[in-house]
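My questions will all concern the structure given below.
Omission of a single protein chain aside, the complex is shown with its protein chains in their original locations.
First chain written, first letter: the chains are A and B, and each begins at residue 1.
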Amino acid sequence: MRALDLRNVRFRYRGSEAAALDNVSLEVEKGEFVTLLGSNGSGKSTICMLSNGLIPHALPGDLQGKTEIFGFDVKEHSVAEFSTKVGIVFQEPESQLFCMSVEEEVAFGPENLAVPREELRERVEWALELVGMKGYNDRSPFSLSGGQKQRVAIAAALSMRPAMLVLDEPAYALDPVGRVELYQVLIELKEQHGMTVLLAECDSEEAAKYSDKVALMKDGRVVSFGKPRDVLGDPERLRSLGIMPPQVSEVSALLKERLDGSYFSFISVDEAERSINEMFTNRKRGSKP
Amino acid sequence: MTAFIDLYTESGTFLHRMDPRVKIVAVATLSLLALIMSHLVYLLVLTAVMVVLILLGRASFQKTMLAFSYVFRVMALIVVLWPIFNPGGTPVLFELGPIRITEPGIMAGIATAVRIFCLAASWYLLMFTTSQRDLVCGLVKMGLRFDFGLSLAMALRFLPTFSAIVESIKDAQRARGMELDKGNLRKRARDYVAVLVPTIITALKMADMLSLALQSRAYGARSDRTYVRELKMLAGDYVALSIAVAVFAIPATAKYIFSIPL
Partner (left out) sequence: MIPRVPPSANQDKIISVHGVKFVYNGGVQALAGIDIDIRRGDYLAIVGGNGSGKTTLAKNMNGLLRPTNGSVTINGVSTSEQTVAELAKVIGYAFQNPDHQLFCSSVVEEVRFGPLNLGYPEAEVAKKTEMSIEAMGLSSVKDQPPFSLTLGERRRVSIASVMAMDPQVFILDEPTTGLDARETDDLMEGVDRLNLDGRTVVLITHDMKLVAKHAKRVVVMSEGRIVLDSDPRGVFTDLELLLRSKLIPPPVAQLAHRLSSLGVPRDVISPEELVFHLMSGRGALE
């Protein structure tokens, strides 16, 4: 059973003429870290909203094709039912924290499900610890930094004990440090807790470093889907799709152009360092008389 | 703007630690007490009690004076105007044409002013010793429907956010040459459109997002719900509650049932 299974999905928002999703097929396996990359309007946000049932229940429109979340058809179950399987975090930190304290925010979800108080407390502590915000229980959301707010938003989703976390451009409003902290939390969730992570992004640097799979999207279609190495190695192509390529991939592309026999394609700084050093050693050996 | 709502100053006094429900009841009983008493002496006693409580709560002098600045103005106005509009009774102290100032008139004016002080003081006591969180929690546990409690909580939580957003919008428009404090009424009204429209649009967008967030966390999934915060009434709270009720019940009985003049 997959975490998310989309087959030939078409979706048009009510009142809109253009298709937000145009024949999309996508599979997210349990425990995978998948990044959706695309320009604004490519459909990545739409897939996020589909992943927990907001589409079609809260955001009405014309939905066709098969969409299954952990085996459940999205049309046949409510957002509330999916809320214990899928947690969602939006891009604007301010608009998703509405309680007067961090503790109440994180407890809000399970409170709605009448989880007993003892367990509520446990879940709150567990979620806050996971996101590195232990001890912030009594703080008001207004007093937190952007990065802290986003981590509280993640905790508020985690307290529902979902198996998949969906994030729609979560680092949008964050500074570089906030961004790094956010991704660290996500990696830990995936690696140490088996969480499936589905992320929508504009910038490919983190996708290259952390994702198991990357989907490139344009105009509501999935143009490419596979391992980061296979999908992110061509900076020209990424740019034509409106996606900022990993900067080091531009280095590998230039090397391919200018150097005969350069076949390396790297997308992260570590890979680049290794490959280039290797290239040098080989060349040195090669040029010895 | 938030100064009017966020009078809470953190402290460890017994008033701060008191269960918010008791304090809410106390505000009601003390206010009612102030309203039913008409004899100045008793009102002054009540005033003294209020002042003592405010002191015991270790309220900041500056903040208190700020909060009461309007109250004092209203009180002064009443003391001056009340006798003019209530010329009945004897002895008459001053007469000039239609204006007649009598001693009962002056006393009634002072009594009303003091009454206003007591009402304001009881509210102030509640507000500066109770955090917004506790206040809403108390109201909900006392029977306020959770939906209303959540709306109230959200309104309070977003006040500082919106204050900041409005400031940011004003800054942005000022940087485009708009001068908000100059010009005639018509110009100013047009200027405020430049602040109001972005504010409303931003608010609507946030409301949209919030609605999705609420639904994603199963809001409304069930008719019952639990609360992570609990309010426990301790012995001291029960004592305080009894006092709060007695403080009203006894004089009320005395006045209305036994017709003792208060």
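By definition in this document, contacts are C-beta pairs under 8 Å (C-beta built on N, C-alpha and C of every residue); 3 or more make two chains touch, one makes a residue touch a chain.
If you're wondering where the values come from, they're calculated on a predicted model, not measured in any experiment.
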Absent-chain contact - pick from B:Leu96, B:Ala175 or B:Ala235: B:Ala175
Contact with the hidden chain only, please: which chain B residues? 165, 168-169, 171-179, 193-194, 196-198, 201-202, 205
List the chain A residues touching the unshown chain? 38-41, 145-146, 169, 172-173, 175-180, 202, 205, 238-239, 242-248, 250-251, 254-255, 258-259, 268-269, 272-273, 276-277, 279-280, 283-284, 287
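Please note the rule applied: only the chains that are shown with their structure count from here on.
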Just how far, in Å, is the C-alpha centre of chain B from the one of chain A? 46
Would you pull the chain A residues touching chain B in the complex into a rising list? 49, 52, 54, 57-59, 78-80, 83-84, 87-88, 90, 92, 94-96, 98-101, 103-104, 107-117, 120-121, 124, 140-142, 156-157, 160
Footprint of chain A on chain B - complex, ascending: 132-133, 136, 153-154, 156-158, 160-161, 205-206, 209-222, 224-230
